[in-house]
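Worksheet: one structure, shown below.
Only one protein chain is missing from this complex, and each of the others stays in its spot.
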Amino acid sequence: MTRGRFGAWAAAGLGAVYFLLPLIATFEFSLRMRRGQYSFDAYAAVFASGGFQASFLYSTGLALATIVVAAALVVPTAYFVRLRLPHLAGVVEFITLLPLVIPAIVLVFGYIRLYGSSSFLPLTSTSLGADALLMFGYVGLGLPYMYRSVDTALQAIDARTLTEAAESQGAGSLRILFQVILPNIRSGVLSGAFLTFAIVIGEFTFASLLDRPAFGPYLQRIGASRAYEPAALAVIAFALTWACLGLIQLVGGAPQASTRR
Amino acid sequence: MTSAPAASRRIRLPDWAAWLGVAPFFVFAAMFLIAPTAWLLVGAFQDGDGAFTLANFVRLGQPSIRLSYALSLEISAASAALGALFGLALALAALRGGLPEWVRPTLMTFSGVASNFAGVPLAFAFMATLGRLGLVTVLLRTLGVDLYAHGFNVLTFWGLTITYLYFQIPLMVLVVTPAIDGLRREWKEAAETLGASAFQYWRMIALPVLWPSALGAALLLFANAFGAIATAYALTGSSFNIAPILLYAQIRGDVLHDPNLGYAVAVGMLAITGLTNLAYLALRSRTERLR
Partner (left out) sequence: MSFVTLARIQKSFGHAAVVKDFTLAVERGEFVTFLGPSGCGKTTILRMIAGFEQPSAGVIRIGGRDVTHLRANRRAIGMVFQAYALFPNMTVARNIGFGLKVAGKPAAEIEARVAEMLALIKLPDLAGRYPHQLSGGQQQRVSLARALAPNPQILLLDEPLSALDARIRVALREDIRALQRKLGITTIFVTHDQEEALSISDRIVVMHAGAIEQVGTPAEVYNRPKTRFVASFVGTLNTFAGVVADPAAGALRLGETTIFTRAPIEGARAGETRMLALRPEALSLEGAADGANALRVVIEDASFLGAVVRLKARFGDTILLADVFNAVGLALPQPGETVELSFRREDVIVLEGD
């Protein structure tokens, strides 16, 4: 109708082209493995490869551990800061923003120096120790999102009133946290969990430099050595990200952006 | 249960219980966020024997390091500026452009996904799109336009910038949307009754109101791109010498032949992302005060 509306359509159209074209191109490319015809051969090859299965399983397990540890750290902290230690709010917010400020490559460099084989706490010298180190790194990566999700949920349920109601019924702190607060902020914890999963599952920098057999370094190796499998893996990764973000909307969280790659 | 004794028994646990609850969080932060960073900070100011020195920072000026920083800054600035511009345009179109209702939630959901779709898979997607055998390259070639004959390569500066835009634009959309929602309908209407055209409204009111938020968002995009490594590494290997890739190589194999210089490279990166984030926070608090 008006010039403004024409401009809006043009912007939206160009945006759609820019964002959809790589998806279409990647999908098309992933189907080209068999000469002369489209096929899902690349996907079959990916799923059949031991490297894919092992690394994906490893990263999934690590992501789950990350989520559990992150929730265990964040929920009590957010809860107590909101209710009993409000003077710590500034410090805690600063800490939760640190992972957005410190580049992952810088942080992992610090890990390697601090927890390397010749340090006072040589986590990297055992496989389990290195796994734990990677997991704690991922807890850090997900911290800003997990904290914000949980804190928003706590605010929404009016945790103070709930706590006082539970206390007046004679419940103790632990019981309140686990039986009153946690069930009510489930959607916040889940939002944080899915976003953490989306960030962690294909993470490259930490996993590669800590030499863990994770999905991210596997992706990078395939990209350097194969032609069609990478496209298939990109499609799979995109679908995974979409699924995680879709689940967040399903449990009632708002879409968020991670700002660390 | 009678209420009177219940009320008198209602003793708050002493504060140490709450402190116990938050203690693991602080231990975690100290061990895995603060101490590693502090270690690098200290190391950057030491020479090989542990004595205080500023020499490591002076040596950041050597050509290979300086160039990699410059390249990083350029690519971060380019992808942040373009991402902010296109993201703002897209968000304005979807939110204020008179487009159908479904456009906004579609854009928001997609932005949530795309801003999180980065790293190695994104590199693959752009290889499949703009690589030598990519769909767009091939299509354009059949139309008579040979991108690669014109010097384009997805493994170059502009190729990487276009790739980064795939997460930068959606991030901009998500960050700037609240600011656009903050533009009140009455401002436009008041301007109209006072005789202003739509163009005058945008030039004199909407854009001046938006620009601090947009600039802040652009800073966030800059920091986001500056720390990014996975996409560039997967796309170009170690041939594209941005600062994070240099640091990656240093961690892998001490290519600088000096651990302390490596610390300085890391601290230099930290300083840039830190300052960018500080500027972002300052702008944000300014816009919040104006509300």
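Order of writing sets the chain letters: A and B. Residues in each chain are counted from 1.
The working rule: contacts are C-beta pairs under 8 Å (C-beta built on N, C-alpha and C of every residue); 3 or more make two chains touch, one makes a residue touch a chain.
Quick caveat: nothing in here was measured; it's all calculated off a predicted structure.
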Among the chains presented, those that the missing one touches: B
Option touching the unshown chain, where B:P100, B:P178, B:G195 or B:G253 are the choices: B:G195
Of B:A17, B:L67 or B:I205, which one is in contact with the hidden chain? B:I205
Absent-chain interface as seen on chain B, which is shown: 184, 186-187, 189-197, 200, 204-205, 208-209, 289-291
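Just so we're on the same page, only the chains that are shown with their structure count from here on.
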Could you put a whole-Å number on the gap between the CA centroids of chain A and chain B? 16
Residue numbers on chain B that touch chain A, as the complex places them: 1, 6-7, 9-10, 12-13, 15, 17-19, 21-22, 24-26, 28-29, 31-37, 39-40, 43, 86, 89-90, 92-94, 96-99, 103, 107-129, 133-136, 165-167, 169-171, 174-175, 198, 220, 223-224, 226-231, 233-234, 237, 244, 247-248, 251-252, 262-263, 266-267, 269-270, 273-274, 277
Which residues of chain A touch chain B in their complex? 1-2, 4-5, 7-9, 11-12, 15, 18-19, 21-26, 28-30, 72-74, 76-77, 79-81, 83-85, 88, 92, 95, 97-114, 136-137, 139-140, 167-168, 170, 172-173, 177, 195, 198-199, 202-205, 209, 216, 219-220, 223-224, 230-231, 233-234, 237-238, 241-242, 244-246, 248-249, 255-261
